[in-house]
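And now, chain A:
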Amino acid sequence: MSVRQALLALLEEEPRYGYQLRAQFEQRTGSTWPLNVGQVYTTLTRLERDGLVEGAGEDGEGHVIYRITDAGRAEVANWFTTPVERTQPPRDELAIKLALAVTVPGVDVGAVIQQQRSATMAALQDYTRLKRRAAEGSRREDLAWSLVLDSLVFAAEAEVRWLDHCEARLRRAQLERPEALLEEILAEEADEEASR
Partner candidate 1 sequence: MSAVLRMAEVTRVHGEGATEVHALRSVSFAAHPGELVAVMGPSGSGKSTLLTLAGGLDGPTSGVVSVEGVDLAGVGAAGRARMRRTSIGYVFQDFNLIPALTAVENVALPLELDGVRSRTARAGARAALEEVGIADLADRFPDHMSGGQQQRVAIARAVVGDRRLILADEPTGALDSETGESILRLLRARCDAGAAGVLVTHEARHAAWADRVVFLRDGVVIDETGADHADALLDAGRIR
Partner candidate 2 sequence: MSALASWRLALRLARRDAMRHRGRSVLVLVMIALPVLAVTAADVVIATQEVSGVESLDRRLGAADALVEVPAGGAPMLQAFDPYDGSTSADGVPADHEPPAAAEVSDVLGGVRLLERRQGDVYLRTDDGVAYVWATEVDLRDPLTRGLFDLGSGRWPADSSEVVVNREVRDQGYAVGDRLDLVGDDAPAPIVVGIAESTTSRTMPVVAGPIGSLGIEPSEWSGPAWLAAGGDVSWAEVEELNALGATALSRAVLADPPPDSEAPEEIRAWSSGTDDAMVAAIVLIVVMALLEVVLLAGPAFAVTARRQARTLALMASAGGTPAQSRRAIIGGGVVLGTVAALLGVALGIGAGRLLVPVVQHWSGEWFGPFDVPWLHLLGIALFGLVSAVLASVVPAWIASRQDVVAVLSGRRADTRPSLRSPILGVVLIGVGVAGSAYGATSGSSGEFAIAASAVVAVLGMILLVPVVVAGVARLAGRLPLSPRYAARDAARHRTRTVPAVAAVAATVAGVVALGIAVTSDEAENEGTYQAMLPMGDGAVTAYDLTPPQWRDLHGAVAAKVPDADVVLVDGLVESTSMAEPDARSYYLETRAPGVPRHQPLLSMMATTFGSSVLVDDDMPEIVRGVSDAGRRRGDAALAEGRVVVFTDRPVDADRVVLRPSWSTMDDSGNLPRATVPATYVPIDRSEASASLVIPPAVIDRLDLPHAPVALAVSGGRITPEQEEAVTEAVQAVTNDGGFYVERGYQADDETVIVQLVLAGLGGVLMLGGTLTATFLALSDARPDLATLSAVGASPRRRRWIAASYALVIGVVGAVLGAAVGFIPGIAVTYPLTRGWDPEVEAHYLDVPWLMILGVVVALPLVTAALVALFARSRLPLVARVD
């Protein structure tokens, strides 16, 4: 995540001090990615070192105000005009979990999928609820927030759809391998025998 560029973009609007930057970031992304103030100041120090921001004195209450430099402006412009690179697939725990569940014997893959789907669904519901709340406002900041939420919504939705897809494929695989089904049934019968 590019806290560096995000802070630069906020400073491009107007000179701000550390706390303000943190508040603005959280407001616009709906506290989705919480920042701690330490992270903000570390980043500002590095930006200053790289000549992208500069100090602009203090306000009445002793907060150090930062201002963007021309080089910083260029960096922000560059950031907005370059697509986010999808270099490496992010390490996705869910995908790995499913891959293993399918291959490791004795795991009820259907239950794994449904469990995950319910969880993702619940998250999706929560995002949607937040979105409803965000939609009530009409400031640009609210729009920003709701776009971020949309990103989360679509991501979650994609996950649910992917889960649906997995489920459908699993079913088909089962239908195509009746001997597997037979094995399953035999195993069940054996269980019953044993329990008696």
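We adopt the following convention: a residue touches a chain if its C-beta (ideal position, glycine included) is under 8 Å from a C-beta of that chain, and two chains touch if they have at least 3 such contacts; residues count from 1.
Candidate selection criterion: all candidates are chains of the complex that A comes from, given by their letters.
Computed from a predicted structure; not experimentally measured.
The candidate list 1 or 2 contains one chain touching chain A in this complex, and it is 1. Within the complex formed with candidate 1, the chain A residues making contact are 31-34, 114, 117-118, 120-130, 132-133, 135, 153-154, 156-157, 160-161, 164, 168.
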